[in-house]
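Here's the structure, in structure tokens; my notes come after.
Chains shown are a subset, placed as in the full complex.
Each chain carries a letter (A, B and C) given by its place in the written order, and its residues are counted from 1.
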Amino acid sequence: MKKNHKSRKRLSKKIGMPPGSLVYVGVMDANLSQMDKPTVTIMAYDAAGLTEKLLTAHELSTFKLSDYTSTGKKLWLNVHGVHDTALIKQVGDLFHLHPLVLEDILNTHQRPKIDEFEDYVFLETRSFKYDKASMTMDSEQVSFVLGRDYLLTFQERSTGIFEPVRTRMRVAGAHIRDLGIDYLAYALLDSVVDRYFSVLDDVNDASETLEDLLLSRRTNAMLHTIHQLKHVSIELRRAVWPLREVINNLTRNENDFFKPATMPYLRDVYDHAVNFIESLESIRDSLSGMMDIYMASVSQRVNLEVRALTVVAMLFMPATLIAGIFGMNFESMPLLKNADGFWWAISLMATIAFIMIVIFWRRQWLSSKT
Amino acid sequence: MKKNHKSRKRLSKKIGMPPGSLVYVGVMDANLSQMDKPTVTIMAYDAAGLTEKLLTAHELSTFKLSDYTSTGKKLWLNVHGVHDTALIKQVGDLFHLHPLVLEDILNTHQRPKIDEFEDYVFLETRSFKYDKASMTMDSEQVSFVLGRDYLLTFQERSTGIFEPVRTRMRVAGAHIRDLGIDYLAYALLDSVVDRYFSVLDDVNDASETLEDLLLSRRTNAMLHTIHQLKHVSIELRRAVWPLREVINNLTRNENDFFKPATMPYLRDVYDHAVNFIESLESIRDSLSGMMDIYMASVSQRVNLEVRALTVVAMLFMPATLIAGIFGMNFESMPLLKNADGFWWAISLMATIAFIMIVIFWRRQWLSSKT
Amino acid sequence: MKKNHKSRKRLSKKIGMPPGSLVYVGVMDANLSQMDKPTVTIMAYDAAGLTEKLLTAHELSTFKLSDYTSTGKKLWLNVHGVHDTALIKQVGDLFHLHPLVLEDILNTHQRPKIDEFEDYVFLETRSFKYDKASMTMDSEQVSFVLGRDYLLTFQERSTGIFEPVRTRMRVAGAHIRDLGIDYLAYALLDSVVDRYFSVLDDVNDASETLEDLLLSRRTNAMLHTIHQLKHVSIELRRAVWPLREVINNLTRNENDFFKPATMPYLRDVYDHAVNFIESLESIRDSLSGMMDIYMASVSQRVNLEVRALTVVAMLFMPATLIAGIFGMNFESMPLLKNADGFWWAISLMATIAFIMIVIFWRRQWLSSKT
């Protein structure tokens, strides 16, 4: 229930195969592949104009990079649905990508990383989609290949993460079209990182809602929520921590794929990543604190319950004993024949109970606060 | 109740917007904007004199830096209320600030950082205001832009944090007016850091008060207090830890914005920041320790309550049984016809109770200490 | 029961012996040595052909490396069963290995490491086999000695870990036969690391299964499972953490045993190792979280049990007291002679019980949720 079947990722599907074997190592089920038929779209642009096209299988097979870049245009080719191994292989051949790069694109359980080659730089990142109701996250791998005048992006599914950037590019005279292909890579990377903050906000909200409830009520559901949020935060950290290093790497070594003018923007993304990590750590600290409070208040509650039991026992046991004593069948017993004997006994019980209550009240045992 | 609505910061307001978009990402509500109408004040000074002015919209639009600095004066321009995007844009244009710097000034959830540009250095810091009663903190972002002969500061609200420095500057012949604009930047930075210690003192007081109470009483309120203080200390650490690195950065690379004569002062601020962090860590250690003690003493209390219950049960159960036995309706039972039978039974109960008490006393079960 | 006898490894068998003494420090029992009679197999190959042979004792004694490598062939010599000290010594002499290398091969409790010599590089790694039922792991040490044109591998037992690579090599025209001996070393190293992911998947499955059960039930068996999985993850980490450094070492210093063309592949293994470690850390975090949840829900359960007891006591104690009161033997007591007295008493008991239930219901004590 907490984890749907498909999220049980197998990391080891490829054992025994030669390195560089192209096998899709993600989640593959009938419905999904139906929805996300692999598509290849290109956007070729310069300051003057923008060509946007969905490539058919035929067009892809006759595709030549130089058709676009010879006129000084910049080319962005985006692939949805990396489970189509043949398609990825075809694209890889077109752009002369290293077999290991293709393997990494297909193996969707990679950690974010950067690999620099002579003609292109390869970036692996991860995008998240958080479901508030179930407090689970879907993640997809987003791969970037940045060449001198082209950019390839590979997504597992079409989640619309790049849509805002596309919208901006379609505007005539958009600033983004004046700038190099590296700026586009930055803009797309930035939209990946921005998504993280959206997830973070949701996690933060859930965490703060829980915090408000925690001191008044305790349920097993809360325990479940804390655990689930911890889970999500661990996953987020695993994605962003290495990404931080990747971007840091980009900002330091001035490889010639990113131009100096784009550097401040990359540094900005880096700052965002660091900020994200620190916010996440705060949330994690907060969750740990909540766990402690949960534990402490459960113990405190046991304390109160035991005390309630003790108070009840102390109130009734003496009275019950007195009743028992006067219920004994001795022939000669005091008070029994006394006309007010019964009331004396009742008074005795009441007096003892009253004294007990005074003692409890003094020790503050009757309040549910301490 | 613990967190008022406005402190629910959304970190992700800007998703889908181009980088460098100027949007205020802080808290904006009707009352606030009423109180803090954005104001721009300037102080132009040298050893000889000081000009202090509140700039009107008109004056700002005709403002020229060279009017002031051509005469060798140093200029400090302070902006209150960064939610006025247009104003910030206008100031940014006057001083040729990079769009990302303006974005950072407006996005008030930045972590402290330093960005060096050719003509100026940009510092981001955070100032706190602690409310003792609710144990919550308000924070505001304070941005510095230090040029060769000018200093810009941007505050979210007018919290009077810079007032002591202004007072010192107004004194004729003040030492601070002889020194460069970098010394003013230091002095303002120093007043930001000094504020931290004020918050630290309050947190420390609350923590020590709690510590004194902890061994005598335990309430859910204490749990709440510990949690709240931890929260505050996490927030403080998030602000000061990167600030430490920022200042360390300033003290090491001798960029030409800070002069060698100011370096010992910067190192002094650095020492303060380090000292602050270590004090904070001690408080955090102490809070963790208190949580442990709270847990241990709640368990210890459960122990005592259970023991009280056991003692009561052991005292009354045997007596009740004896009473029950002599209350049985057998025709022939011993003692029943004996004139002193009743007193024998009572004596038996008393004897057993006495023996129990002796046993409890020997095992130190009657003391509430162990 | 949890640990079979043989896994009690003695690390100190060699005390008092001179360094370089060749003593097998692994597990040695009758059955095992029966099964794994030490065998030496060689594969000599180049693009054109492949010779595969199981060396007899005689062949080994007349073995000369130059017989194979003089014709440009690459030689892979694999030894199963390192408990045969004499055999290891013989192989060591053939290839002029340093006594300490031989000692390390025989001492099967080494941590993964790399030692570079003039003529060869020595790698120590560890391979695992996880048993799902008992949640225990068997580990064996796999040693590599990579020379200019030969590769030696030493395994404790024949676990078939290298079989997939052999299968690939046997295919005529296999890519792997074109490449250098260093590529073979990489391919074998890669199959060792791939094994880790298989273990990781099993551990992950066990951990997630446990997680699903945890909130509904708690048994001592779960405690045992958590502990066992922690144990396994500690062992895995001890093997992979140093391995990561070993591979990192290989990818950085371009020693001349690994050629530049093999470097991207080594980096790929490095990425896998890092990915493995991070996945492992997540599992460990998750296990710690489960322990906390276990603790919290046990405490929560105590809470519920105590409450049940309190509810029962509060329902029956007043009624029992009333029954006791009317069971007293006073001569004059109210109600006793009243025809409906009995029913008044019963009604009183029922009323009190009803009021109690209403109170409990209001305090939500009757639900087992809170």
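Everything that follows uses one rule, which is that contacts are C-beta pairs under 8 Å (C-beta built on N, C-alpha and C of every residue); 3 or more make two chains touch, one makes a residue touch a chain.
All values reported here derive from a predicted model rather than from experimental measurement.
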Enter the number of copies in the whole complex; the displayed portion holds 3.
-> 5
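Note that in this section only the chains that are shown with their structure count from here on.
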Central subunit by CA centre of mass proxy = A
Specify the angle of rotation obtained when superposing chain B on chain C by their C-alpha atoms, rounded to a multiple of 5 degrees.
-> 145
Does the chain A and chain C pair touch with the same residues on each side or with different residues, judged by whether over half of the numbers are shared?
-> different
The chain whose C-alpha centroid lies farthest from that of chain C is chain B
Starting from the mean Cα coordinates of chain A and chain C, work out the distance between those two points in Å.
-> 27
Averaging only over C-alpha atoms, locate the centres of chain B and chain C and give their separation in whole Å.
-> 43
Which residues of chain A are in contact with two or more other chains?
-> 295, 299, 302, 306, 309, 313, 317, 320, 324, 327-329, 333
Touch list for chain C against partner chain A, complex = 164, 168, 175-176, 186-187, 190-191, 194-195, 197-198, 200-201, 204-205, 208, 211-212, 215, 264-265, 267-268, 271, 274-275, 278-279, 282, 285-286, 289-290, 292-293, 295-297, 299-300, 302-303, 306-307, 309-310, 313-314, 317-318, 320-321, 324-325, 327-334, 369-370
Which chain B residues qualify as touching chain A in the complex?
-> 1-3, 8, 10-12, 14-19, 98, 100, 103, 109-111, 113, 115, 217-221, 223-224, 227, 230-231, 234-235, 238, 242, 291, 294-295, 298-299, 301-302, 305-306, 308-309, 312-313, 316-317, 319-320, 323-324, 326-329, 333, 335-339, 341-342, 345-346, 349
